[in-house]
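For this view, one protein chain was removed and the others were kept in their places.
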Amino acid sequence: MSDRPDSVLKDSSKGNVVDTATVELKIPSHAEFIGVARMMIMGVASRISFSYDEVEDLRLAVGEACTSAIDRAARAGRTDSHITIVCHMNPQRLSITVSDPLPYDPNEPARPAEGADSLEEQGIGALLMEILVDEIEIKSSPEHGAVVTMVKNIGR
Amino acid sequence: MSDRPDSVLKDSSKGNVVDTATVELKIPSHAEFIGVARMMIMGVASRISFSYDEVEDLRLAVGEACTSAIDRAARAGRTDSHITIVCHMNPQRLSITVSDPLPYDPNEPARPAEGADSLEEQGIGALLMEILVDEIEIKSSPEHGAVVTMVKNIGR
Amino acid sequence: MDFSLNSRHLDNDTVVVDLQGEVDAFTAPKLKQEIINQIERGVKRIAINLADVKYLDSTGLGVLIGGLKRAREKSGQLVLICPNVRIMRIFDITGLAKIFEMFPSEEEALARLRSTDDV
Partner (left out) sequence: MDFSLNSRHLDNDTVVVDLQGEVDAFTAPKLKQEIINQIERGVKRIAINLADVKYLDSTGLGVLIGGLKRAREKSGQLVLICPNVRIMRIFDITGLAKIFEMFPSEEEALARLRSTDDV
């Protein structure tokens, strides 16, 4: 990594360089495309000075957020829906928002997903997200449905 | 690959399955993010029955389209611009559109990019795109600026 | 991206299911079906080999928990082969390392499966 070129995220001493950046991905609400989201996260995270383990943690956290959105789409019979993943980077942190347009009630008790083996699966997914990132917020927004925001601090 | 699960793109015998899908990525117009586009393409292409070589060809073709958009943004002093990559899949083909919002005149002679070693670099980029995909179209659109559409047929 | 599984029957009673690649919501249903098939054909000693697993999410963990439950319902056993520290970490942080019998090698997993006659 010693020869890694100057990054827009790390070198703001140059005039033509910005210190924040946004990457946005939209995928169908289908399990088949979670892998695409994970690849994108790997690309984004490897632009930042995260360790191998931190990149893996982020992949898994984002994968879990997508899986949960896809479960809800399947239960609602909305396999035509999509998921939007927005990564916002600055020199201090990477913030990732996973959102979908389907109605979401955070107070509704979780129900087993179609094909899921038990409720526990969803509990484990939520637990993993909590553990793997530094901050997490899950809310419902009128326009976006569920919005999961996860933050990983850089260089801690 | 024998145990690859049913794909939305290959099995349309099931009621809940669609046979087309769209994945969309938006990245800053900065060389640092071409790698993210390449990762996304790898994720998308590996969902489809492309060979390893075909996936590599697509990565390179999309990388060249992004590099060309980033060159134009740099020359226009618009490093705040972005690139949108849209992948549209159906069982026959993967179509990838790389577009940016900056004005583009297809008749304007190419000029060396900032930092590029010579004109040839751009000629080689265009040549590679031509060779690596089955169809390519480059045009300028009033809303989108340059729009590069590349098509790779599936299973030929 | 890639996922494959291969079941090796060591005897009528014992199977090692080798997994390779990424176990997620897209691929885990294949694993679930394979475990169900093995139990239905009467296999009592199941070792799931996670040595070549590159990614495992809650869907995969859920399928393994379900497999453990189904095996026990038929008085069978299901153990895990997990030499990969990265994958082991996922079991550790979720507390599932305490639920499963996990072994760093196939030899140790098979020794455990064969140590019990009561299945």
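So that you can tell them apart, the chains are marked A, B and C in the order they are listed, and the count of residues begins at 1 in each.
As a working rule, contacts are C-beta pairs under 8 Å (C-beta built on N, C-alpha and C of every residue); 3 or more make two chains touch, one makes a residue touch a chain.
Owing to the predicted nature of the structure, the values given are computational and were not obtained by experimental measurement.
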Which of B:I34, B:L58, B:I83 or B:V98 contacts the chain that the document leaves out: B:I34
Residues in subunit B touching the chain absent from view: 31-32, 34-35, 38-39, 53, 56, 59-60, 63-64, 67, 70-71, 115-118, 120-122, 124-125, 127-128, 131
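One rule holds for everything that comes next: only the chains that are shown with their structure count from here on.
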Interchain centroid distance [CA atoms averaged], subunit A/subunit B, Å: 23
Residues within subunit B bordering two or more other chains: 43, 46-47
Two or more partner chains touched - positions in subunit C: 1, 26, 29
